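A single protein chain has been omitted; all remaining protein chains appear in their positions.
Think of it as A, B and C in the order they're written, each chain with its own count starting at 1.
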Amino acid sequence: MKKIYPDAASALDGLLHDGMQIAAGGFGLCGIPELLIDAIVESGVKDLTIASNNCGVDGFGLGKLLDTHQISKMMSSYVGENDEFMRQYLSGELEIEFNPQGTLAERMRAGGAGIPGFYTKTGVGTVIAEGKEHKDFDGETYIMEEGIFADLSIVKAWKADETGNAVFRKTARNFNPPAAMCGKVCVMEVEEIVPKGSLDPDLIHLPGIYVHRLIQGEHEKRIEQRTVRQKEGA
Amino acid sequence: MKKIYPDAASALDGLLHDGMQIAAGGFGLCGIPELLIDAIVESGVKDLTIASNNCGVDGFGLGKLLDTHQISKMMSSYVGENDEFMRQYLSGELEIEFNPQGTLAERMRAGGAGIPGFYTKTGVGTVIAEGKEHKDFDGETYIMEEGIFADLSIVKAWKADETGNAVFRKTARNFNPPAAMCGKVCVMEVEEIVPKGSLDPDLIHLPGIYVHRLIQGEHEKRIEQRTVRQKEGA
Amino acid sequence: MAWDRNQMAARAAQELEDGMYVNLGIGIPTLVANYVGDKDITLQSENGMLGMGPFPFEGEEDPDLINAGKQTITELSRTSYFDSATSFGMIRGGKIAAAILGAMEVAENGDLANWMIPGKLVKGMGGAMDLVAGVGRVIVVMDHTNKHGASKVLKECTLPLTGKGVVDLIITNLGVLEVVEDGLKIVELADGVSEEELRGATEAAIV
Partner (left out) sequence: MAWDRNQMAARAAQELEDGMYVNLGIGIPTLVANYVGDKDITLQSENGMLGMGPFPFEGEEDPDLINAGKQTITELSRTSYFDSATSFGMIRGGKIAAAILGAMEVAENGDLANWMIPGKLVKGMGGAMDLVAGVGRVIVVMDHTNKHGASKVLKECTLPLTGKGVVDLIITNLGVLEVVEDGLKIVELADGVSEEELRGATEAAIV
């Protein structure tokens, strides 16, 4: 069975429909599926619900899907880097469901692991807990959060072999594995597709079973906050 | 802070008490914490509840703790390789709480991740579901299983650096990471302690934050079912 | 007449499609691996491995590399290893397309019993309950009757269940039965087995 597609548009062929839910990997602009996002912009599909920790920045990453008004709802923990997001949210064009960052990650992982609900202390006593089931364990109160079962996952890895076995690089791993797990179909973009057998089986971060379609491409990998220190005595 | 101890007995010093719950890594005899089990036998601590997928075999692994009658309860998925287990169970000396294998692994992972309860389809409509909370999600019935929060984790890895960052080898990984996560204190034995910086940070299976004490030692690594095929035309 | 173990395994292999990730149980299901032919099938071993290879050659056994039956095995170029929580995450999460398992009893509603005989020694369910609850399709491969000649394809299971309404297809020495709305449907008869013979050996309702 061939998982490799020539480009992002062909890899998404037949998978997109209006009103669908997409789980996206990445944290800020780090490890985001740039190429797949661009192809979704091109496709014109709309009324999307997107589960992603952030929503890109103005004009890059998921921010591009805001510019085109293709997103109707975001499930995120932080959207503070994006003016267009705020404008659409305040004007009522865009809905936001805030999720604490760890709850969002765990909801994705849970969906992928066949767990429809779990209990967490996170958010107890805050607005996040409103309307959610509360339950005590050992004298402490927890709330129930539900697994995310997305129609589609879009993720980015560093390298993958032909069977989809993937490795990530440094903090670009972030939400990519849990996002990949929770979709009915997962499309992955990588910087390099390597031959089967060239990745050590002990060192694969995401087994190919989670990856249905795979593309290789050039990534801009934009840096959001370039911070440096001075060389001493230079 | 020093995590490295000279041997298993010193690494367990002050951590053992009668009636405690211990989570142990390993599957069958593969990846079991041989040295720590031997030291627990030596310690004489008793009335132990042990969460472990299996209970070793007669005279090896956790089976040694059966011979000395130090275990009062096992939380396991399969105990079929052990005659002494059956004898003690049928005579009422030993209690067994059967857990489906995936439920046991997830209960350990949940305990380590601060999740006191989660829902699963596994076991619905079977004896496993009796007395457990049932809940419907999207028209399907699930049961609630609870996280395991053990007093102590004993696990075995292949290599670890001085800070406890650990890597496992092949299928000897198995229950070791989830077991390591769910203990208040985790003691790990490895075949080799390597200097800080010699493991690739991208390729660490279990970050050192989960490992409180660390020992290096010789392992027997007994094979339970030696199965081979013939070389063709040899 | 009827099928032998290898013919049952070969018939089960026909159910597998290119690209599938599959879990094979102990016993006859293990033989299915010999009959997948050119199909691109990846075998999961639920103790933490995708891409399970054959038994090692003598002298090449590795104590760190075993399958869920605790037997020494080998890896392939596609292999990946992971921990038990991840392994059963993919099982419960429906990522494994099919499990081929043995059984003590199957009922016409798809109930499966294959882990325990009360009053006898109890060994435990291992990963069987997770597999039948989570995988895409559960295929049972077993003898149609027990050693006393009694049907193992029943109206209702008498033994403690492994899963309720979980079986999709039953492959026995006498033929192939599909679990449908009101009972079982005959899909195929084994070589030299008549429909009467199959019906006669089956307690469950055949529709």
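Going forward, a contact is a pair of C-beta atoms (placed from the backbone, for glycine too) under 8 Å apart; a residue touches a chain by one contact, two chains touch by 3 or more.
Note that the structure is a prediction, hence the values are computed from the model and not measured.
Taking every chain of the complex into account, the absent chain touches A, B. The chain that is not drawn here is touched, among residues A:Tyr5, A:Phe60 or A:Phe98, by A:Phe98.
Looking at A:Ser10, A:Thr68 or A:Thr171, the residue that reaches the missing chain in the full complex is A:Thr171.
Touch with the chain omitted from the figure is made, among A:Gln21, A:Thr49, A:Gln88 or A:Thr120, by A:Thr120.
Along chain B, the points of touch with the absent chain fall at residues 1, 109, 111-115, 161, 163, 165, 181, 196-197, 201-202, 204, 207-210.
By the touch definition given at the top, chain A reaches the unshown chain through residues 27-31, 53, 76-81, 86, 89-90, 96, 98, 100-106, 108-109, 120-128, 158, 168-178, 205, 221-231.
Rule of thumb we're sticking to: only the chains that are shown with their structure count from here on.
In this assembly, the C-alpha centroid of chain A lies 32 Å from the C-alpha centroid of chain B.
Put simply, the C-alpha centre of chain B and that of chain C have 27 angstrom between them.
Within chain C, residues 75, 81-82, 88-89, 91-92, 133-134 each touch two or more of the remaining chains.
For chain B, residues that reach two or more other chains under the stated contact definition are 106, 120-121, 168-170.
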